[in-house]
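Shown here: the complex without one of its protein chains, the others still in place.
Chain lettering (A and B) follows the sequence in which the chains are written, and residue indices restart at 1 in each chain.
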Amino acid sequence: MRVRSQRLHMLCYTMMAVPSSTYPRHLLPLFLGLFQGALLLFFALFVIYEEPSAQAEDTNLVAKQVYRTFPFFQDIQVMLVVGLGLLLTFLPRYGFSALTHNFLLLNFSMQWALVLQGLLHHFHHGQIHLDLHKLLISEFAAVTVLISVGAILGRASPCQLLIMATCEIPSYLASEWVIVTCLGVLDVGGTITIHVFSCYFGLGVSKALFKATQQPLHPKKTPTTSSDLMSLVGTLILWVFWPSFVAVLCQPGDAQHRAILNTLLAMSAGAITTVVASSLLERDGKLSPGHLQNGSLAGGVAIGVVADMAMPPVAALALGSLSAVVCVLGFRFLTALLRRKLALHDQCGIHNLHGLPGILGAAASVAAVLVASEDTSGSQPSQLSPAGGNGSEVVQGRWGGRQALCQAAGLAVAIGASLLAGLLTGAALGLPCLARPPERLCFDDSLYFKIQDQAESPGPDSSAEEGALALKEQV
Amino acid sequence: MRVRSQRLHMLCYTMMAVPSSTYPRHLLPLFLGLFQGALLLFFALFVIYEEPSAQAEDTNLVAKQVYRTFPFFQDIQVMLVVGLGLLLTFLPRYGFSALTHNFLLLNFSMQWALVLQGLLHHFHHGQIHLDLHKLLISEFAAVTVLISVGAILGRASPCQLLIMATCEIPSYLASEWVIVTCLGVLDVGGTITIHVFSCYFGLGVSKALFKATQQPLHPKKTPTTSSDLMSLVGTLILWVFWPSFVAVLCQPGDAQHRAILNTLLAMSAGAITTVVASSLLERDGKLSPGHLQNGSLAGGVAIGVVADMAMPPVAALALGSLSAVVCVLGFRFLTALLRRKLALHDQCGIHNLHGLPGILGAAASVAAVLVASEDTSGSQPSQLSPAGGNGSEVVQGRWGGRQALCQAAGLAVAIGASLLAGLLTGAALGLPCLARPPERLCFDDSLYFKIQDQAESPGPDSSAEEGALALKEQV
Partner (left out) sequence: MRVRSQRLHMLCYTMMAVPSSTYPRHLLPLFLGLFQGALLLFFALFVIYEEPSAQAEDTNLVAKQVYRTFPFFQDIQVMLVVGLGLLLTFLPRYGFSALTHNFLLLNFSMQWALVLQGLLHHFHHGQIHLDLHKLLISEFAAVTVLISVGAILGRASPCQLLIMATCEIPSYLASEWVIVTCLGVLDVGGTITIHVFSCYFGLGVSKALFKATQQPLHPKKTPTTSSDLMSLVGTLILWVFWPSFVAVLCQPGDAQHRAILNTLLAMSAGAITTVVASSLLERDGKLSPGHLQNGSLAGGVAIGVVADMAMPPVAALALGSLSAVVCVLGFRFLTALLRRKLALHDQCGIHNLHGLPGILGAAASVAAVLVASEDTSGSQPSQLSPAGGNGSEVVQGRWGGRQALCQAAGLAVAIGASLLAGLLTGAALGLPCLARPPERLCFDDSLYFKIQDQAESPGPDSSAEEGALALKEQV
């Protein structure tokens, strides 16, 4: 019976024409156009390239840095544009929007972060020198937006998403400045600064924007086999290139080598443990696609903060496994609990993929710092602390305790700042002028794109049936 | 009413069996087999590898060059084989053909260019020394064919496409020799030599081949959601790796660094401006998938010719934005106009993606050269001109004027030569022996591949309906 009523729902959704007044057509181009204009002005006034190197040695150095950074940079671009984009296509009628909005937000946020970071950190004598490293840092800032969006995927208009990005980037920069510069938190892979921050920012937005709405499962939200397959391909692309994301900002040499290995181990252990956990938790031992799509990546989220630290390989394996378990448990129990108890919607389950493993990683970094500070025989403390240590045991012990506190404080700052900023942003997104789509039109590409009516493509509720019905009416 | 008559059309197309006589089955293997035989003979007689390096230093040098070039080379391979292939799969019943023909043409054209370039440029003492750089140059030649094919996608037989490639490669090599070697045009990313040339060559072929045919919209040409999604994935892959395409042939060091940055900026601005332009031009502010798939890449086409020049970052942003606007305007108005006024068919809109932005890029290069030649304080002219300059203002000014003229002349040569060669090639392709498929069988994989009847896969016109009809007839 439930299936049939769902189908009727579906037909209603499909047959209702989208009224042209729902969507204020000029807001999006106006906003984006003004932004591009302002960006041009800003670049014209302030941004220049580095002076060309005068000497052959400098040229060689530049070349070397390009060859070192650029392959990593490309890997990360593939992750964000193709991998993450495809991962979000699991909603069967919202794939085109997911891919396009992800792409648009990446570009917008990256440019916006470039402007803000230029003003804040790189403004010397009225000029900002642009290089590949600064673009990379801006790209990292943009990642936070792409993650946060997962909480409200399919239910917000592009304008809302852009306003959200506009608010999130400065919040991220402020929070990252406090965490990394003031507190001196070690977080080479962005576990705390990026993953934890963006998760709770997204949840804050979702909570403030959709506070009281408690509705039944939207029929367009059920993935189809082919949308699940596309999403899994996205997961695999992210899985493959994750080590590049974690290791790109490491010190070349041992630290980077170790970061790559740790990430590979954590992701490999996470992939297998996901299968174990999903199989144990689901009825009949069948695996859930959602668990696979997310759990396989949880190890990568958690390992970021400790990837370049001097810890034994077994720690990376254990952290990867544990993250995957936590992530799958989150999907199985926590998401529903949050929806029931807190009326908190988390469309993609970012709390399970980014929040919980991120917190786990932060805890692991506290432990790693404490262990490393007590272990004076083995690894050098300089591997851990950029501030270095003079090797004396007492100093090292003190450093360890202080650093461990800092890591914990960094986590607290990330969670607190992001929740606050997210709630405020979510409240702002509720403004009527931003045109949140009505619930019945959500999760559908045809609201934003001139595409073929999706009734003819295989939806979750038999397109055949709708086609046949339509036929009957025609004949 | 229009929809129903379209559906009837569709059914007719589907139900008509393909007569086996339409397609001369032995022409394709015969042609390709002979070509492979000739290639083997050519390689056996003339082509050898470089002598192995005698000394450790040389070995290091070779290794260094391999590590420098190979990642870029792989990126470009991904672009051409996977990215461009997927971009062309937007025709819902022609995806397999688009991907396969693209792949076949890439290999054929690359081998054919290897032979011709070996004979023309690298023939010393009866031998041709093969290395990765020469393969890369041949790959660039092959790109022209892959672009040109877009004008007649779905309407030409594989044999016609191969003959087209056979004619286009020598035309390209001649035109590139005139433009780069004789005129000294600066065009590191191939904007003029590759994009503009291949666009007008393709249009010439299309004009000569389909001159008088003015038919209604072919029902199989309407993309479905899933074919649009695949095509967008192709766009995103191209978008990500475009900087590698532009920068691979740059001088290592500052010039290459600048080329990468300029391309990234242009493509990022282009992506956002595409959304602005498409949203403003379409009814209801909805975005058109075709605009996104092409406009996002227009910035990369235009930036190629100026990417390594010493210009401010704002110029790259502006050029990227402008190209995207021009491209979207082209799709919105020009394509239909050309079809109506000139009976010119441009299936993929290559004129909008490669022609217009290419001309814009060429104009930008004229401006960049003129500005650089007047600006004696800042950047060194050696960054611009491979011929260098001795720094005196007068000489530099003269160099600038002459070089600007050359850039303009290069554009004229590219357009003129390609149109002429394209028209001639198109006329040759009309020979009956090449078996152009009849219009009603176009845009369909089943003409060339042993695949499942596509009526059962979701086509633009409800597969459900056809299925139901078929069922009724059976019952």
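By definition in this document, a contact is a pair of C-beta atoms (placed from the backbone, for glycine too) under 8 Å apart; a residue touches a chain by one contact, two chains touch by 3 or more.
Quantities reported herein were computed from a predicted structural model and do not represent experimental measurements.
For the options A:36, A:193, A:288 or A:373, the residue in contact with the chain missing from this view is A:288. Across A:321, A:352, A:425 or A:446, the single residue that touches the chain missing here is A:321.
Interface residues of chain A with the unshown chain, by the touch rule above, are 4, 67-68, 71, 75, 222-226, 228-229, 232-233, 236-237, 239-241, 243-244, 252-254, 256-258, 260-261, 264, 268-269, 271-273, 275-277, 279-280, 282-289, 292, 296, 310, 312-314, 317-318, 321, 379-380, 383, 458-465, 467-469. Where chain B meets the missing chain, the touching residues are 20, 23-26, 28-29, 32-33, 35-36, 39-40, 43-44, 47-50, 52-53, 59-60, 62-63, 66-67, 70-71, 74, 77-78, 81-82, 85-86, 89, 93, 95-96, 99-100, 103-104, 107-108, 110-111, 130-132, 135, 226, 230, 445, 447-452, 454, 456-458, 463-468, 470-471, 474.
Just so we're on the same page, only the chains that are shown with their structure count from here on.
Put simply, chain A has to spin 120° for its C-alpha atoms to lie on chain B, with the angle rounded to a multiple of 5.
Taking the mean of the C-alpha atoms as each chain's centre, chain A and chain B sit 33 Å apart.
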